[in-house]
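Sharing a structure with you now.
Of the protein chains in this complex, one is absent; all others appear in place.
Order of writing sets the chain letters: A, B and C. Residues in each chain are counted from 1.
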Amino acid sequence: MKFTSRHTAAVIGVTLAAATLTGCTEEAGGGGTAAAAGACDPADVTLVGQVRNESNPYEAAWLDGGDAFAEQVGLTQERLTYDGDSTRQQEQISQLLAGDTECLVMNVLPNGDSDTPPIVEGAEEAGAYLVTQWNKPADLNVTDYDSWLSHITYDGVESGKQIGDALAEAVGGSGGIIALQGILDTGAAKDRFAGLEESLAANPDVELLDDQTANFSRAEALEVTKTLLTKHGDDVKGIWAANDDMALGALEALQQAGRDDVAVVGIDAVPDALTAIEDGTMTATVSSDGPWQGGIGLAIGYCVATGELAVEDIAAEDRAWYAEQFLIEQDNVADFVSPETDEADFACDNLFSRSQGAMS
Amino acid sequence: MSAPVLTTPAPDAVVPGRPTVGQRLTSFMPVIALVVLLAALTVADPGFLTLSSLTAAVRTSAPLVVLAAGATLVVLCGGIDLSIAALCSLATVFFALWLPDLGGLTTFAIIAATGAIGALQGVAHVLFRIPSFIVTLGGMSIFSAIALVISDAGPVRVVDRDATNWLTLYVGGVVPMAFVVALVLVAAVSLVLRLTPLESWIRATGYSESAARLAGAPVDRVKIAAFTVSGACAGLAAVMLVSRNFSGSPTMADNLLLPAVAAIVVGGTAITGGHGSLWRSLAGALVVTLLRVGLPIVGVPSAYEQILYGAIIVAAVALTLDRSKVLIIK
Amino acid sequence: MTTTSPADADREVVHAGRPRPRRGISLSDAGPPIALVVIFGVFAVLSPDFRTVSNVQNVLDAAAVLAVVTCGISFVLMMGSIDLSAPGIMGASAIAVALLVANNRNDNDFGLFGVAVAVLLGAALGCLSGLALVVLKVPSFMTTLGVSAVGLGVATLMFAGVQPNVTDPMLEGWAVERFLGLAHLTWIAVACVLVGALVQRYSRLGRYAFAIGGAEEVLGLSGVRVAPYKVAVFTMAGAFYGLAGVLVTSQLGAGLVQAGRGYDFSAITAAVVGGTLLSGGRGGILHSVVGVLLVTVLTNGLVQVGVSPYWQGGVQGLIVVAAVAAAVLPQRRRNQVTK
């Protein structure tokens, strides 16, 4: 216990002395380089891609896309994962920003909407180039910041509506469906469900029997679907899932329940879902192009960092935009089975070619 | 009193009253582990050992230190508090919801509220004699549920940042205020324990509850107090998290539970109670933080990062655990 | 989280007067089964959907994986140790089995042999926790936490970015095909429970695990080397988790790194609700099975009666605390040590 007392005294002493002598300031050492300078030697640029985890095909493909881009410009990408843990994401970002931030380019998938502001402000303060994807609070404007270059997402309302319509068609325009929601704290989940509601309004004979969250998880979707199937029995004609993982979980549940008359739709176009659509067990999904997302974020940052593109030259509508997406059904699934990144997509003058317009 | 009847020569007892070099070394093990880890990370990436990087690391560690410090008290009493992380998440939501009405008082209100919730768990534990593991496991799911319901399962933005701005300042330009607060908390609690009979009572309770009770130590009150402080610390940690994330969220701190317990154990506090200190948990929390943020930053791929994390954390405990104080390792 | 010394146990008896020597089941063991029946009854009254045969099947099927995990963890808890390694071990074995049976990633088609390898992988990881416990003398709380991280790392390595999907008809069949109304998986779980109960009752390993929880130091004085048994118990627990990983893979039709997420605390909850003491030396497989059913019935019933998903966790937590309180309160003594 000797550990205690002497330490106590020392630490209190030092802190108090430090506090009284120097007072409090807002800045930690370092940081604060001017953002839009954009004159980095291409070789000095550090590329960082951060997603939730590598144990998810979509996000692993995202990082691989980032690697492909890095290779294209002769660099390597630092792959970070935070295991779906918001706190850990913040911790990693702040540690990252405490290092050399001069030519740092980050392509980040924030865990939830609320995780975006601190990342943005940290990057702004440190002068690191940041592109975020998917999650952002609606009232946070990219144009208010210099080093937050762009925010890319898919129009969730549109996706939710598209697959909702496809489902309605598959069940023949009338019947009961159940919905599996994503992590409720994400814009994506909310938007997609809003899309479903729009679709339901347009298809008045389709009835939403129940909606439960399965947190974007295949295993949870399996359990929830099993229970809901028991609860609603043969009334269930279709299952709307806010992503493909949950749709696949629902498919397993259907298979275990011996039901093959239920249509299932999802979003993301993960390989397994595409296979399922090819087989005819699943009805539709909407493409989200992981590899492209992994590359494009880095590409935007790289172009700005090396001075090939100036922040002020990026049109306001390209600071926060919807990327192009496609409804995939059995007739067009073959086109999407093996997504490839196209180097041309990442050229500095072609970065925004997939834009479907500014975020509303 | 007359001379004792004992005529047998007393064994030449030279058992020293002061700790030996070895004992001293064991008590400094957490710090040694910390230094070794830092050195290893620096070897892996020489760019890691910079002032700003260390500053960021200690800033990151602040909520974990606070959480671990609070829970250490419960562990010292021989219990465990599994609810700290969920309570902390709940508190971030409370904070975000209350801030518009309470303004600058919110911080105090939060700490008082979480302290009261902690006390409630303590009361349930001592009154109904339910093992703390169960009470706090139940507490964990109940707090999560409340947080989900009152936040409508989504994050609550904090627009007015003035209330938490002070935590983002830096003392002397380098030491993050949040960490200073954590340090002051650890120092203050340690000091109070040391200067009052509390330390005796807590350790007696942890080592041997029945002996403590039969010696008239206020075992029940000490336990409730430990849970109260643990709860209040969860509240303080919540304020720190809000100051960092500008929002409250029903799951924000959930993933800090196992790191906090790991911090306590890595610090060398016996999970069975009695032996340990808050300072040890401070060192432990720094080790855990370095592992959490350091490994990926120095470029360890995520799969290997998890393997290394697992291995290092076990090794660290092997190093810091004072086995002379714990007879049977469960 | 502590042991009751034999002296405490002595006193308990001395103070309770002279109880008749007993062999069978005591009244305190009857609490959880009664609670199970009561809760089942309440849900059956509240929800017509709940009391259907198909839902009862559904509950039993849903309990299968948790039952297997709990079988493993019960032995560890009986020793007074704790085990948090289920998520990691299950993840590793899930990916391993998905890569070893017929799948979309490679040309392997080892069938049952692949399942055996995955179970062995689980056993090996469990063995690792046990070894770290007895060799490094690190508390099991930490060793299993570490091993869980290691398992997740190993799983992520094998995952390598592409989801392995199982195409093996046998493994897929486990989740789909039924025998007497229950999925094959459920029968596997029943078999695990039986094996577990037999091990607990009739094997030296099981009895020693029980004894270690009762009075570890006495075993040493009787000339029993405790360490190998501890390692063996963790190894066996690992094998159970490995099998559970395989079962999850069979259910999902794919190997997921997160296959075991959350199973650590659910299994501990189930075991404790069933009457196994965290301090060791009491409870057992059959107790735990009751706990598993209790937890599963609760989860299912709450959905069926339409409790908001937000509240479900909370209600579950409350009921768990209440269940334990109900079991503990009648036996409350003054100066009782509660940790």
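One rule holds in what follows: contacts are C-beta pairs under 8 Å (C-beta built on N, C-alpha and C of every residue); 3 or more make two chains touch, one makes a residue touch a chain.
To be clear about the criterion, contacts and distances are computed from a predicted model.
Q: Which of the following is the UniProt-recorded protein name of the chain this complex doesn't show: "Multisubunit sodium/proton antiporter, MrpF subunit", "Ribose transport system ATP-binding protein", "Malonate decarboxylase gamma subunit" or "NADH-quinone oxidoreductase subunit M"?
A: Matching "Multisubunit sodium/proton antiporter, MrpF subunit", "Ribose transport system ATP-binding protein", "Malonate decarboxylase gamma subunit" or "NADH-quinone oxidoreductase subunit M" to the record, the invisible chain is "Ribose transport system ATP-binding protein".
Q: Considering the complete complex, which visible chains touch the unshown chain?
A: Taken over the complete structure, the missing chain's partners among displayed chains are B, C.
Q: Of the listed residues B:V35, B:L105, B:A188 or B:A215, which contacts the missing chain in the full complex?
A: B:A215
Q: Hey, which of C:F210, C:F234 or C:Y263 is the one touching the hidden chain?
A: From the options C:F210, C:F234 or C:Y263, the contact with the absent chain belongs to C:F210.
Q: Touching the left-out chain: which of C:G130, C:G281, C:G301 or C:G317?
A: C:G281
Q: List the residues of chain C that touch the chain left out of this view.
A: 5-15, 17-23, 201-205, 207, 210-211, 213-215, 217-224, 281-282, 334-335
Q: What residue numbers in chain B mark contact with the hidden partner chain?
A: 1-2, 4-18, 194-197, 200-201, 203-204, 207-208, 210-218, 274-275, 325
As a working rule, only the chains that are shown with their structure count from here on.
Q: Considering only which chains touch which, how would you classify the arrangement: line, ring, star, complete or other?
A: Shape = complete; every chain linked to every other.
Q: By CA centroid distance, what chain is farthest from chain B?
A: Looking at centroid distances, A is the chain farthest away.
Q: Check A-C against A-B and say which one is joined by more contacting C-beta pairs.
A: Result of the comparison of A-C and A-B: A-B.
Q: Return the distance between the CA-based centres of chain A and chain C, expressed in whole Å.
A: Their C-alpha centroids are separated by 35 Å.
Q: Take the average of all CA coordinates in chain A, do the same for chain B, and state the distance between these two points in whole angstrom.
A: One centre to the other, that is 33 Å.
Q: Could you list which residues of chain B touch at least two other chains?
A: Counting only residues that touch two or more other chains, chain B contributes 153, 302-303.
Q: Which parts of chain A, given as residue numbers and ranges, touch two or more other chains?
A: 53-54, 213
Q: What part of chain C is in contact with chain A in the complex they form?
A: So the residues of chain C in touch with chain A come to 49, 52, 54-55, 58, 61-62, 91, 104, 155-156, 159-163, 165, 172, 175-176, 183, 248, 251-254, 256-259, 261, 300, 303-304, 309.
Q: For a test of understanding, state which residues of chain A touch chain C in their complex under the given definition.
A: Touch list, chain A to chain C: 53-55, 57, 60-61, 63-64, 212-213, 217-219, 222-224, 226-228, 230-231, 248-249, 251-252, 255-256, 258, 270-272, 275.
Q: Touching chain B in the complex: which residues of chain C?
A: 1-3, 8, 79-82, 84, 88, 132-133, 136-143, 145-154, 156-157, 216-217, 265, 268-269, 272, 278-280, 308, 310-318, 320-321, 324-325, 328-329, 332, 335-339
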